[in-house]
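I have placed the structure first, in the form of structure tokens, so that the comments after it can refer back to it.
Just one protein chain is left out here, and the rest sit where they should.
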Amino acid sequence: MTDLSASGAARKSSLVTLDDRTRRRNAAERRFRAYGVAAIATAALALAILLVTIVGNGVGAFRQTFVTIPVTLDAQQLDPAGNRDRGEMSGVLTLAYGGLLNQSLRQSIEGAGIEVEGLTDRDIDDLISKDAPAQIRNRVLANPDLVGQTVEVAVLTNGRVDGYYKGRVSLASAANDGNTSPQQLALADALKERGLLATKWNWAFLTNPDASDQRPEAAGVGIAILGSLYMMLVVLFLAVPIGVAASIYLEEFAPKNRLTDVIEVNIANLAAVPSIVFGILGLAAFINFAGLPQSAPIVGGLVLVLMTLPTIIISTRAALKAVPPSIRDAALGVGASRMQTVFHHVLPLALPGILTGTIIGLAQALGETAPLLLIGMVAFVRNFPAAPPEGLFDPASALPVQVYNWTQRADPAFFERASGAIIVLLVLLLCMNLLAIYLRRRFERRW
Amino acid sequence: MNDMSIMERAVSQTDIKISARDVQVWYGEKHAIKDVNIDILDKTVTAFIGPSGCGKSTFLRCINRMNDTIDICRVQGLIALDGEDIYDRRVDPVQLRAKVGMVFQKPNPFPKSIYDNVAYGPRIHGLVRNKAETDEIVEKSLRGAALWNEVKDRLQEPGTGLSGGQQQRLCIARAVATQPEVLLMDEPCSALDPIATSQVEDLIDKLRANFSVVIVTHSMQQAARVSQKTAFFHLGNLVEHGDTDDIFTNPQDPRTESYISGKIG
Partner (left out) sequence: MPVFWIVSIVLVLAVAGYVAAKARVLKLAGGDSRRLHSRHVYYGWYGALLVATPALLVLAAWMAAQPVVIDRGIAADLPPSVMREGVNPAIVVQDVRRTATALSQGLREGVLTRTDLADAAAQAETLRPRLTEAGIRLPPAASEPAMLGAGGEYRARQVAGHWAMTGVVLLLAVGGLVLGHRQSQPQTRARNLVERFVKAALITCSSIAILTTAGIVLSMVFESAQFFRQYAWTDFFFGTTWSPRFGGGSQLGILPLLWGTLYISAIALVVAVPIGLFAAIYMSEYASNRVRSFVKPTIEVLAGIPTIVYGLFALMTVGPMLRDWFAQPLGLGSSGSSVMTAGLVMGIMLIPFVSSLSDDIINAVPQSLRDGALGLGSTQSETVRKVVLPAALPGIVGAVLLAASRAIGETMIVVMGAGAAAKMDLNPFEAMTTITVKIVSQLTGDTDFNSAETLVAFALGLSLFVITLILNIVALYVVRKYREQYE
């Protein structure tokens, strides 16, 4: 039975020469390692392609093509009563402003000595965005004293001309396009040569409301950002206190019994319920049953509260669990009640962890789309919601939903807008995550 | 020091299995082993003793290059197995570990059947070609580890279901099945009760007939019971080594003496 070394001695070989088997095994080892590297490289590559395409498509939304022309704001047309009263002037429709704009544009073209070939007056007018008259009107209503003056205005060009300078539209594609023509683009080129037309940075993308199908150039994420912000407020003021309170109870006070077991399993499962199910719940409970308005940030916020609660509870409990029991013993040992122990000692120590978890929960809620579709947040909203709390009940959009909304439109210019909105969304998420990382680093405690 | 002279000496004295010269080990900034020189004989049980943190386990793990798996660990100096430098660039640690087996402090059977645990080594090293050969080597190894009679009827049950002492003997059988030349044991009895310990100690004594056994222990009684040679480590230095009887009855170094008499450690 101890005859073990006999065969061992038989294969006595030098260590420095590799036998065939070892060589084969080492090759397998290298292959296996290569699979690992390939897997990571694939993931990183996918991330890179994703970010590059989105950012590449989206930066265009932050630049827009404008025509700069002097416009004479004719007092006769814009303020027939002549008393510069805002209420009366708001009776003047955008149509009048449009007429003035068209006139000014034609004059500018003439003044610059550009020969217009093969274009009707209408075609020339179409160079300007259909949203431009409304923008001038808003500007005049905000400052009625402008009436009667001649002001330099930079007005948006239409989406096709803008697309031409961003590479989306070419002379060839314009030939088959009902909304523009090679001649119109040639005119734009001529204006550009004379410095009247330029593509420049466009802050309005961040502040404008959505625009209709024919005016992609005027669409912005203003209402969407505001709507998302409102919903985040709701989540912050409801999900965080409720989540932290629930975690404190479950972690510090709850007896180990059937009920708390059920609650725990329940929370773990809720965290994995598809988000669209929460949308159905929101539709059935908040809109159909409770009668809250559709498209309102309050409803979106409530749905997101229910969705983020499990995330917040799970991370808060982990933070509470990380506080060593010795701290609790010390507080109880000097005669503090359990409640005092928790609120005076455990909670402050767990706070950084709770904050980090909360921010990550909020970030998740900010990017969520599917449930918001069901509660009507896809609606087309042109009016900014009022300030909270009443504004919470006004219709609004949300950033991710606005993205979805724009992808459903026919004009490819909206795809650029959608990618631009994604950039805004990703920047917000990045800031939140950086804040979470900062908090974790700054307050990290080792016991 | 001239490497060749060591090589020649090592080869000329065939009963020397492992020789170490000027071995230094660093864990990051920590100098864990300093200037260790020792020869380990074939078919002998050598015990490494010393207080905890003295480097005895670290040095043991150098002998089959298990320290390679730790990123921050650096080894300098020469360790030769049968006259060949095991830290040579051309040496594959995998091949080395097939020759220098290891048993760990805590029994660590794989979550597989007893049979598969023992057959694992022979299979990966290609020592067996068919079921019959595997059966044979499993039986031989389990017998060698004095476990056969206890488990022969339940070879397909999971190894994790055995008692602690049985698990450790299973791990020894698993190491033996690979047919190594040296068997390293890192405090193999520290997780076992006294009865299991004495069974494993009996087994170590038997293994001496075929292998060079190196055992790390913090129990001086165990060292005295199972080893022929003893080496005493202290703060990363090899203080003293020689015949077990000599070390325990007539230590040369005051540090050894105070450790043996229980003053340090």
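Each chain carries a letter (A and B) given by its place in the written order, and its residues are counted from 1.
Simple rule for what comes next: contacts are C-beta pairs under 8 Å (C-beta built on N, C-alpha and C of every residue); 3 or more make two chains touch, one makes a residue touch a chain.
Computed from a predicted model, the values in this text were never measured in an experiment.
Shown as candidates are A:V378, A:L392, A:A413 or A:L439; the residue that touches the absent chain is A:V378.
Only one residue from A:A134, A:V151, A:A254 or A:L435 touches the chain missing from this view: A:A254. If you put the missing chain back, the residues of subunit B touching it would be 64, 66, 69, 71, 94-99, 101-104, 106, 108-112, 120-121, 124-125, 171, 174-175, 178, 184. Contact between subunit A and the absent chain runs through residues 25-26, 28-29, 31-33, 35-40, 42-44, 46-47, 49-50, 53-54, 57, 241-243, 245-246, 248-250, 253-254, 262-263, 265-270, 272-281, 283-285, 288-289, 291, 306, 309-310, 313, 337-339, 363, 366-370, 373-374, 376, 378, 400, 403-404, 407, 415, 418-419, 422, 425-426, 429, 433.
Keep in mind that, in the parts below, only the chains that are shown with their structure count from here on.
Centre-to-centre, using mean CA coordinates, subunit A is 61 Å away from subunit B.
Residues of subunit A that touch subunit B in their complex: 1-5, 7-8, 11-12, 14-19, 21-22, 25-26. Put simply, subunit B touches subunit A in their complex at residues 81-82, 84, 86, 88, 90-92, 94-96, 99, 124-127, 140-141, 143-144, 176, 179-181, 206, 209-211.
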